[in-house]
Each structure stands twice: as structure tokens, then as C-alpha cells.
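A selection of the complex's chains, in situ.
Chains here go by letter, A, B, C and D, matching the order in which they are written, and residues are numbered from 1 within each.
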């Protein structure tokens, strides 16, 4: 029998299994007793749970990023799944492997990485190609780049998500370059590959995904620009214009000031990267909402704060409800 | 003794009565047991209730749009009324009549409909009058138009609300036409009567009021424009300009893009319909808030999301609280 | 032969006539010579003109609010009328009368004033009626109220405009009170009559219309509230609640913070006055644009900054141009 | 042993002490029983509490602004402190003193008041100085001015807060005047001292702080302007320009329409007061958040609605969490 993961269970399933703790809070319930509000994950995804028989001792027996053995039942809370927990027992780290418990892309890493490396090989400009190689010939960078998520909760929120997102954008970019000669091939490829690299420092992801202090204080746009500047300084005589255009592209790729871009795109390649990014992220975000919907027959999703509206999940178009 | 309806009860009243189920959800309470969060209505309005002794069996014994016999007590939750339910028993449809249980305008239908038909008779343009008659000589359309609410929760959220809103706007329009010769009589009257007709397909209202899929995907502005186009095509040689102006008026009557109008009013009649609509809707919405306030002595309403502020209900102006 | 006024002339007409100077500037034309850019008015309206043969002496021979004898031709500049001036000669004030040269409502004053006074008589609340009478029994106030425009350029920008606007709003309000018992008759009538009285100090209008310093620094909302406070203090034992509601109504009647209201309407009467005001102002503003369009056959107006778009003037719907 | 106040207790402390009731609500808990949601304060600050064993009788045994003897334990709810209450017993007012129970500035009143009076003495303009003295020689005004908070919850939300805020701003203004000769000394000093005086009528603060009806309907900007107008009228021949500039400054000191200013600053002194106000208020508001954080080791605050983000509280910069 194949092992079931968190997202494979459905309403009513009894569950006895080990999970990684993302977040845990001791709260006072409205009848005055304690309960634990916990977020758990394994490689299939995240879920919240409630342990009603909590004591302060149980609460203090584990911490975020620990593993716990959970016994309970999967229920539905509003339209999302939630665990009703009967017992929580800490599990020693020696017996488990973090990587098996963190949400991870379901696409193989190597082909995605190869797609990026092949794209680097098409870059004609020597300094830009050298810059890209400086990153992708550095095993430490590559390891992080292949492991980082693209976001904590929004789009591609799983290990390998940054790689998957970047690789998918590179593919679209190469398709566009085939017919659109007005785009500068090298700037576009370099921009697509490097636009989000700051995320490897914006998040921590060796345990449950979180923003780092650095990520919250500085943000992945400026972190990424700094990473590029630093590597470019190490390349003798790196020409000023392509570097400044690339930094501009990274800093402007959110497209609008209100989304945290200190500059707005002024090159056609920066515009293109911004819109390809948006397209790929929105499609993936939609899929996250579809996947996480507790009711497989729901025509409409719960209200999504990210989109500011309820989304149409289809499933035959049963009667909608306001 | 006269029968009391949902909105007639006050805090502390014991209630044993049949209601229509608007919405029902089985939830896990914070002590881990089930409870049912239910919304009920009768012709006087809607109210939420909580049934703390819920079981999954009770929950599955009825569904939205079913009737249930409720025993419980009316309480106050924040500043709204709420039912604390002691028992819920399904009631067979044969014994009750939907119409008696849906909120309904307290104004008689016929005089309001007559006001609209009289206004149609004042339209000089033959094609516009023919278009209006095509709608109002069609018994099926008239039946729906007289039954539809003007909104699910905002203004005139009761059967006959669309008719009441339209009739009231026609009355204001006729008053204005008496002195303002700069307004085109026929465009204004046709626009006032037809601007909201798309709502008969945007909502379902033979049971508890809900948005239809069509309503959510397309919206009453475009639905209404489509209904007008379709009827106009059936009238030989319908002149292009007045039709396009009327479609424009319907599409632009929300006045601003942010309220879902694909066009902004560019004719004086479209401007007038937009502002008369706003005036009539806001006054009615205020009254809904006043009516639904649980505390008849409250000087200020609860925070209203629709208005984005708390409203002054008066009642002698006791000390306000922040 | 009847006298023709500024707005009666059409393109190509030769004009020799006396006008009031609204604004006058000596400018250097692009061939380096001087020209005078002047704005003139008579009771029919305002128009700009250009005097190409200007000298500094001619420019200094008159000032704003002086009268000048103009000889020239009416031309079209973009879609507005403009005077091409051949000579400008100052005219002594003794020979003319300001009142004849300022744009003035074409509706008789007395019936409009009577409508307001009749409405005051319907007010049941003694203090509110006394307050209204304190204003309308004061000949100086009445003289100003009947002379003030409702705006410098936007809506009702002519002497008597404030009276016309107020009277028209009172009429609409009385119509609404006939059927809507949820509105407080006295608050609504007092609010409609007094909401804009601050304009008598916001503008100066014994000469060409201008904002006063007080108008620019404080604005008619707060000026109006201050006028009401002052008069109410003179009435013994004026009750606090209706006064505060009335002040609130005046301060909130622009409806949104961005239009300069320090408070947003929280009473149904304040909401009603706001929307009635908007409706009456927008219809009149549309008519100003229609009237001032130089081309009587134009289907679309010039771009209107006030509305943020071009308006549909009709006239048979000739081919539109982007 | 020194007496401990509400904000001195830490998680886990048992508390038996008298507090002032700010707000009290009887609610139905999700297991169907009653509980009381209460807000309490003493001079050190405010805190919410929950009394799970509530009955309707207990709830009705006291009201807001009464004193109650509380027995319970301090717990943490999310990142804020909260009381879990075991008993509530009303205490008679004769035995306690309101002033001891309302949050109060920890800075001595006299030096702050003296700073303001000294600043008044530097005003050269006779009428402006007379105006300021009219306020600060009036014992009733001074008493209220020294007692009022600067806000109910935002910045300086304690008795004496208005004085502390004003005094601190005056100090900054005097510092700036030392080097910036482009600022009008008298307007700036008068503006700094009077800009917020309307708050003495916007709030009530002899009991727990609340907005008055007048405060909600009119707001402290217009109330303040009215107070100034009234005092100025009592000074013979008060010149018009400085008065209008001062009124303008008060009305515009929120800087933007969206923050409720009916006018935007057009004098350099009005600009300066607006920015000094913002600076002083924001720093104090940050400190309120830091003080009220339940976890003294937290690196980041809870999400702050006022700032629209989580704030960095420091404490060594432990790992951040999204």
C-alpha cells in the first residue's frame, strides 16, 4: 500500500502519522481551557490543526521545526481541511529527515536546472554569460537556488519552487525570442534567470518556510541586486551599461511601486520579465487555491485575499452561492 | 393574536416557529464538539443562529432552501440579533409556502407596477415605447421583475425590491422632468425603467436569495444590456442611436469603473440615472441598517462595511462610544 | 433689434461692444512681440480673447473689473469660442452697471426665494425654524444669497446660481419627503437650504467671480458651519443634538474626504443632501458644457477636465472621432 | 512593597485588584454558555479580559465607568496580554478615585505647561499673544487641556497626552525657529499650541476615554477652529489675515484630505506643523506598540492596523517569522 501524505487525506479520515511543526500557539478557548492551534506540514503541503485537550506541558514539549506524531481526524473548517487532533507526541529528529517533510516541487530538478544552463549557453555577451556562470557554477548557490521556494504561501510555495518558476519563465522567454527580434536576447535571458535570486536569502527553507529578518527588512529585489553587483565586481572590466540595465530589471520587475519596486520598468526586457513573471505566478497561485480547496466539488473557491475575490473552480458549474 | 415574524421578536423572546434555511454549516466548536451555524429567514428578514447541541445527523437532516421548525431564544450578539437554538426539526415542503418565508416588500405590487406602466405611456418615441412594452407586456418578464430583489444584502434585499427601487426612481425622474427641459424625457424614462433589469437573472430568488453563476460571471449590467439588445433586434428598424445611448446608460449606471461600469456616463440622462440610483439605494441601505439593529436605543450602528463607517441612528443622542 | 450678448454671437461675427474684464495678462508672443490674453464677460457668460497688437501702454490702461469697449471678431479656438480683438478701449464705470455685465441666472429670483421661504414654513422644530428665519429675515444675508454664484466655473457659475441650485434641491427634497417617512423632514429641509451658504463668503461676486482668500484658506463647508454656529448661539437654548447634526450635514455634504469633507455623512439626511447636491450639480455642469460648446453640431464635447472625459452632446450622432 | 499596576504584571501572575471598566459585553460562547468580554484599565494602561463563568446577573451588576474588584490570572492571547478572570465584584465609587485609574502621562504637568506658556511669551504679535493668553489664562480650559488624551488609542492615549504632545511639538518648533528665518515665528508657535485643542471636546476623559457625539459628528479640526474663532471675536479688532491663516493651519494640519483635512496646507507654517505633528505622533504610537507587546523578547510586533504592517521591536533580532 502506498504511503499517504497530508494532502491525500479526505474528510473523515483517521490519521496517525508524523509531521513537521510549522507554527504552534497555546490559546485559551472560550470555555476557558487551553487548546493548541498548530500548523503542520509534510512534503505534500501544509494544514492547520486544533488540539483541544492541550496542557501547558504538552505545548512546551515541542517547538516549531520539531517533528510530532499526530493522531486525529481530518475535518472541514469552512471550505478548508483541518485536523482535529487527539494526541501530539514529539518525535526525535534522528529518526526522520527534514527533506521528506517539506513541500517539494513534483517536477524533477535536473531537467529544470538544465533548461536554465542551456539558456545561459545561448547568451552571446561575454560578461553577462560570465556573470550567469559565476552563479550557476557555484555549487552552494545552485544548491540553494534548487531548494528555495518562490514564496511562503502565494505562488510555488514549495522547495524547488524558485527553480520551477524560473525555468518555466525561461522557457516562455525563449519562445518569445524566436519571433520577437526587438527584444535583446542576452538581457532578457539574464533577467529571467536572475530576477528572483534574492529569494534564496529572503526566506529560510531548511525548516518550515519563513521570512528571514533580512528578507523582511530589505526584500528580495534589493538582495538580488546586491548579489548581482557583488558577483559582477569580481569580473574584471564588467561593462557599466548592461550591469545597470540588469540591476534595473531586477529592481523593477514587480512592475508597480505599490508592489515594492523602487523603479518602474523602462526597458522592453524589464517590461517583458515583469509580465512573464506575473503570468507564471498567477497561474500557479490559482492552482494552489484549486489544490487546497477542501471540497473537490466546489464550483467557487473561498474568498481569496490574494486575488481579492472568489475564484471559479468549475466542476460542472453547480448553483453558485453569494 | 397576530402572528409574529422574525424581525418582530426582541431580546429574550422564546421562539417556536418554522423558518426557511438560507445557509447551514457544521462547524467544530473550540471545545471540540460540533455546532451548526445557520442562517434563517421568513418574510420579515434574515437572522443567524447557533445550535450548540448539533450532531452530524441533525446537520444532514436538512439543506439550504428547506424549512425547519426552530425552538430557541433570541439573543444579542454584538449589536445584532441572533438565535440560540435548542432544537431543529425539518418540515415538509407540502405544508408551507416559499413565498411566505422570503423577505418581501411591504408595499403593494400593483400601484408600483402601474406607476411604471404609466411612465411608459408618456414615452413619445415609438421604438423606445415599443421596446419598453415588449418587456412589460411579457407576463413572464413582469412576474420576475415584480419578484426579484434589488440586491442580496445591500439595498432593497427583499422580493419586490427591484420593482420598489425602480418605481421610486421613476417617480423622482418624472418630478425632475417637470422642470428640467434639458433632459431627454424618453431616454431618461427608458433608462430608469430598464437600468437594473439584468438583476432578474443575476440573482435567484424563488428560494433564498443568491447570486447565480451567470450573475457572478457576467453581472447585471451586461446581462441587462443583452436583454435590451435582444428585444430591440425583434423590433423592425429600431434606430441605432437611441439604442446605443440606452445600452450606454445601462452599462455606465454604476458611475465609476471601480463599481464595475465598463463605461462612464457621457450623456446627461446617464448621469441623472446614476445619481438617482445612488440616492435611492443609499437611503434604503441606511434603513436596512436601522431596521436590523438589535438595540432599538442605540445611537450609533455597528461598523457598516458597506458604508465604511458607523452610522448615526439617533434615538436621543446618548453618549457615543468609540 | 434686440441687443445681442456675448454668448449669442457665432463664429465669424464682427463685434463692437462693452464688456467687463475678468482677467488680463500681458504676454510675449513667440515672435517676440506682446499680446494681451484677456477674459471678458457680460451677463450671458465668459469668453477669452487675444489682442495681438498689444503695447504695454494699452495693457496698463485698464485692470480686472474695469469695463472695456472691444472691437473684434468671434473665432473658434479648438472647440471653444474666442475673440480675436482689434482694439481695446477703457470705458468709465459711471456709464455702465456691473450687474448688467455679470452672468446671471435666467430664472426669476422671487419665485425661487419664495420656494425656500415656503419650505422654511414647513419646518416643525421651533429652533430649526428660528435658525432658518434668522438667515432669511436678514436682508443683507438674503441679498448675498440671491446674488452669489454656486461656483466660479463648475456648476451654476452665475449670479443667482446659489439660489437656483438651492431652490431646485429643496424642490427635490420636498418631493422625496412626500413618500419617504424615514427621512427627518426638518433636518432635511434645513440641510438642503443651508448646506452651501458658506459660498456667499467663499467667492466674491460684486465684480467678476473669484475665490476670496477666506474661501481658499477655509472653504465654504467650514465657513457655512461657522455661520450656522454663530446664528444658533444667538437663539436662546438652542438644543445641542439638532445643531450638531446640522453642522455635521454641512461639513459632510461633499460625501468623500477627497472632495474636502472633513466628515463623511452618517445620518440619512446628510446622505440624501449629498446625493441630491451631486445630482443637481452634475446636470447643471453638463448643461454648461453643452452651452459653451462652440460647434452647435458637435456630437462630442472637448475633453472635460471636470468629468475626466468627453461628453456626448448628441445632435444626430455624426461620426465620432477619437 | 510597591504597588503593581496593570502593565507591570507578566504572564502567569495572579492578580487581585480593583480596575475601572472601559467596556463590557455579555456574549454567548461557542458552547452556548455566557461569558463576559471586558476591557479594564488603571493608570498604567488598558487590557482586555474574559470571564468564562458569567451570568446575566453578574453582567448587570456593573457598567462601563464603574470600578470592579478582579481576581484572575494574566495570560497571553496571540501576542497581547489578557486577563483570565475568576471573579468580578463591583466596588463602590466612594472608595476609589477615577484619576488613579485612568492612564496618565508619566511626565510632570507643570514643566510641560510652563514650556507652552514660555513659548506664548515669545509671540510678538499682540493679537495672537492675546488669543493664546485668552486660552491659557482660562483655568477651565487649562484644566481640560492638561487632562485630555491626544487620542483614544493611537498616540499619547493617556491623560495629559494632549499636553505632552503639544509641549513636545513646541520644543521642536522653537529649535527650528532658531535657524530657519523663513518661518513666521508667531504663526508657527500659535499653530503648534492650538492645532489640537479641539480634542478637549472630541473626547470625554473624566471616565474611560471615548469619542463624544460632537467629536464623531464634527471632529477636532473644526471644533478647534470654532474655539479659536469664538475667542478671537472677543478680542477687539482682531486682524483678519493672521486669524484666517491660523484657522487654515488648524483645518489643514492632517496634511491630506484622506485624513480628514478639509484644506491642504498652503503656508510654510501649516506645512511645518503638519510634519512636526506627524513625527511626534508616529514616534509615540510606535512606543505604545512596543509597550503593549506581551512578549518582551519579540523581535517583531503583531500586525499593526494603524501602520499597516508589523514593526521591528528589536531585542537582538532573533529569527523572524512570516
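Everything that follows uses one rule, which is that a contact is a pair of C-beta atoms (placed from the backbone, for glycine too) under 8 Å apart; a residue touches a chain by one contact, two chains touch by 3 or more.
Model, not experiment: these values are computed from the prediction.
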Given 4 placed chains, full-complex copy number: 6
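By definition in this document, only the chains that are shown with their structure count from here on.
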Chain labels contacting chain B and also chain C: D
Degree value of the rotation bringing chain B onto chain D, based on Cα positions, nearest 5: 120
Candidate from B-C, C-D or B-D with the same interface as A-B, over half of contact pairs in common: B-D
Separation of mean Cα positions, chain D and chain C [Å, integer]: 42
Chain D: positions in contact with at least two other chains: 30-31, 213, 216-217
Category of the chain touch graph - line, ring, star, complete, other: other
Chains touching one another, given as label pairs in label order: A-B, A-D, B-C, B-D, C-D
Contact footprint of chain A on chain D as seen in their complex: 29-31, 33, 35, 50, 52-53, 75, 77-78, 82, 84, 299-300, 310, 312, 317, 319-322
Chain D to chain B touching residues, read off their complex: 23, 25, 27-28, 30-32, 64, 152-153, 204, 209-213, 215-217
Contact footprint of chain C on chain D as seen in their complex: 213-214, 216-219, 221-222, 225-226, 229, 240-241, 244-245, 247-248, 251, 257-263, 266
